[in-house]
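All protein chains but one are shown at their positions in the complex.
Should a chain be cited, it is by its letter among A, B and C, assigned in written order, with residues numbered from 1 in that chain.
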Amino acid sequence: MSDATPHPQPVPRPEPQYATMDQQAEAASFGMWVFLATEVLFFGGMLLAYAWLRASHPDGVAEAGRHTKVVIGSVNTLVLLTSSLTMAWAVHAAEHGRRTALTRLLAVTALLGLLFLGLKGYEYHGEWAEHLVPGLNFQENGPHARTIELFYFLYFLLTGIHGIHVTIGIVLIAVMAVRARRGAFSAGYFTPVEVTGLYWHFVDIVWIFLYPLIYLAGRSGP
Amino acid sequence: MTTATVTGKPEEPVVATKNYLTEEGTTLRSWLLTRDHKRIAILYTLSLTVFFFVGGAAATLIRLNLVTPAGIFTPDIYNRLFTLHGIVMVWFFLIPSIPNTMGNFLIPLMIGAKDLAFPRLNLLSWYLYMGAGFLALFAILIGGVDTGWTFYTPFSSLYSNGYVVLALAAVFAVGFSSILTGLNFIVTTHRLRAPGMTWYRLPVFVWSNYATSVIMVLATPVLAITLLLVAVERLLRVGIFDPALGGDPLLFQHLFWFYSHPAVYIMILPGFGVISEIVPCFARKPLFGYKFVVWSSIAISVIGFFVWAHHMFVAGISLYAGLVFSLLSYVIAVPSAIKVFNWTATLHKGWISFDAPMLYALGFIGLFTIGGLTGLFVANLAFDVHVTDTYFVVAHFHYIMVGGMVSAYFGGLHYWWPKVTGRLYPEWWARIAALLIFFGFNLTFFPQFILGYLGMERRYYAYPPEFQAWNIFSSAGASVLAVGYVLPFFYLGWSLFRGKRAGSNPWAATGLEWKTPSPPPTHNFDRTPTVTRPPYQYRPEPEPQDV
Amino acid sequence: MMGLPRTCLITWAALVALLAATLGLAYVPMPGPLNIVLALGISVAKALLVLALFMKLFRAPALTRAAAAAGLFWLAVLFALSATDYLTRKVEPAGDLPAPTGREYQSGGR
């Protein structure tokens, strides 16, 4: 799709099935929204499982929630929220055709994403050391051991799949940054940046819901 | 644009020199890297045919085994056979059948577009399908899977000895193929309609595929995540679906049927679309109650999500949930009934001819009506307590999926064959095949209703001797049905090389797809058409009727 | 500042404030499920902010909003109809309908 020409490219021609670039841009953005609807249901299955666990074993979930690393979780939330800001800012820069700002903001967004993953990895490391990884090295005794195991099973699935989404997002953003640097975008054409932004914000929204479900469960308890 | 003249002897129509089959080149590479929706449709059709015969072979062996009460195969082989039959037929034939072949080919043509909105995604979707298909076949070849297509836990997660994880991975991947197709159709229908092609001028086929796509996009991800959870549970021995691990097996069933019941409508809705194209064409009349047919499709795709737990009436759901889901199941029967009545009313005061596509369509209406009416039986709370998991249910869903959907698939295949290939098939062979399929089907599956009420359970490789007589009927019918399904393979294949040239519109049908040459050029239309009329403006033949 | 739009900055500030609020409230003992209800309520507010302002759903065409709503609607269907089973599966025969698993006695207390 992109040619690696070093100088700014004028508005490219639409693909043959589209009459205008506007039509193509609308289709791309609408397509991403439909894809996000799919993603909602993809996470929805796991969230239903979480709801079932929490409803049937409230005490166990509360105790499991107190095992989670709330500091890392909260910092990570802040990181993702901020990355959403830089992403929205980047789209704004693209709208106004500011190439340097766009490139830098995309880079910052990707770096924030990497920071998120780094913190997440550190957190996983801690959980491994505490024998909280179900199926691999889970060791917990006490009355709620089984619920804690299931909680961590869902925790690793939810955050793992979210992490995969973050990774995909970082790759997309990096590609956009490179393309922006090469001048592939202009005030008249920045659909890929916009669509990538939608995806990134969605990943942020998923985390906004995971955060209280995982890290804040049972915090008000003993 | 060439139009076949009706005067005197039909002359051999001129083949369009530029068409999608030759324009991009004829190398394998040009096919495997194509972005043309029509070529991708052909790729899908070829691969689906392979899977149809794989699944059909398994079905044949199943019926063979059930000729004697003691069974012919070992139980392990039989269990793998019906699992193979279910997985291949559901995910590798029925779900992609009409959308990915005819839908891919026709939606852009019908709405006057040059291609789907995302041609690359479309190709990716085919590669995902093929990858998943090879994975599934691989799982079968190295030892098979014995869970049934439903993968119920804890059997699938902890007890089964088959290659369950491979099969789960295959279904997971094919699910994403399905999601991408649905996404593509939705965006295409919204964004690429030709000027003047308003929503109420869309052919019902496009509407039905749109409704199907909504289900594909919104239900499939739930299946994907559920199967992922089962796979992890099986690999790591920790999970939320097994009571021995603290989980709830009914949670799996809820999540599974949240997809798999709407999936039934993924399978049948496109069939409704095909029938709604064929019936007006061969009755030479506008479709009766167009808006009702359209909105009943949308209603089915939405309400289809509200009824899933009717698969679980004896599984241990609460009484209250049973009451709710049964009522909703009766509600969804209404839009299906509306369609049947509308097709029947379309025949009223028409000029009906009985070409092969019409025979398939009439067969579809008959078989779907029986399938739909027996749906009232199994949606009934109390009655379901007696027949769940028996051959009554087996017969019911085969009437819908095989009697209905496969008939529609063959009907559509014949109807659009001239458009796709530029050739006509031998009409009489096609009529014989249509009749064989109709009668063979009834002989195969009607006895299964009786068997089910008698109490023959599904997935039994051996059964009490008093059930044998009806089973022999069923197996005999299956052999007729098999002939009916193999026959088109030969005469359609023959017609590719020897069939008469079709011309752009052999059925004198309305619809944009008939306004471009057969086979169509790569970008479908030389000039983007402008639409000024509603669909199905059929005029009677031979003499025009003035109202 | 490379032209940071003010709405974006305000949105971000609101998001951070809500994050602080949800974190703080989580440690306040509250009766019943009020903690989680509040936390999820704040999450919804945060999500709406991101949707409306960062993702510009506020100014998006109706079709886009419909796509966003569809995902949420069907998620709600999944939860609501599953709840018809889970929330009624173990209730005692207090209402009009007997419990799912038939019981040979009635509750003497109620």
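Just so we're on the same page, a contact is a pair of C-beta atoms (placed from the backbone, for glycine too) under 8 Å apart; a residue touches a chain by one contact, two chains touch by 3 or more.
Note that contacts and distances are computed from a predicted model.
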item: From "NADH-quinone oxidoreductase subunit L", "Glutathione transport system permease protein GsiC", "Hydrogenase-4 component B / Formate hydrogenlyase subunit 3" or "cytochrome-c oxidase", the hidden chain's UniProt protein name; value: "cytochrome-c oxidase"
item: Identified contact with the non-displayed chain, of B:G131, B:P426 or B:G455; value: B:G455
item: Option from B:F53, B:Y152 or B:W429 whose C-beta touches the chain left out; value: B:Y152
item: Per the touch definition above, residue among B:F105, B:W470, B:W507 or B:Y536 touching the missing chain; value: B:W470
item: Hidden partner chain, touching residue among B:F53, B:Y330, B:F446 or B:W494; value: B:Y330
item: Missing-chain contacts mapped onto chain A; value: 57, 59-60, 143-144, 146
item: For chain B, the residues touching the chain missing from this view; value: 71, 75-76, 79, 146-148, 150, 152, 154-155, 159-160, 243-244, 246, 248-250, 283-284, 288-289, 292, 313-316, 319, 322-323, 326-327, 330-331, 333-334, 337-338, 340-342, 344-345, 347-354, 362, 365-366, 369-370, 373-374, 376-377, 379-386, 388-390, 450, 453-455, 457-470, 472, 540-541, 545, 547
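The working rule: only the chains that are shown with their structure count from here on.
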item: Category of the chain touch graph - line, ring, star, complete, other; value: complete
item: Chain A and chain B: spacing of chain centres that average the CA atoms, whole Å; value: 36
item: Centroid distance [mean C-alpha coordinates] between chain C and chain A, Å; value: 19
item: Sites on chain B at which at least two other chains make contact; value: 190, 218-219, 222, 254, 258
item: Shared interface positions of chain A, touching two or more other chains; value: 26, 30, 34, 37-39, 41, 44-45, 48, 52
item: Complex contacts: residues of chain B adjacent to chain A; value: 108, 113-119, 179, 183-184, 186-187, 190-192, 217-222, 224-226, 228-229, 232, 235-240, 245-248, 251, 254-255, 258, 523, 528
item: Chain A-touching residues of chain C, taken from the complex the two chains share; value: 2-5, 8-9, 11-12, 15-16, 19, 22-23, 26-30, 35-36, 39-40, 42-43, 46-47, 50-51, 53-55, 61, 63-64, 67-68, 70-72, 74-75, 78-79, 82, 86
item: In the complex with chain B, residue positions of chain A that touch it; value: 15-19, 23, 26-27, 30-31, 34-35, 37-39, 41-46, 48-49, 52-53, 56, 134-136, 138, 146-147, 149-150, 153-154, 157
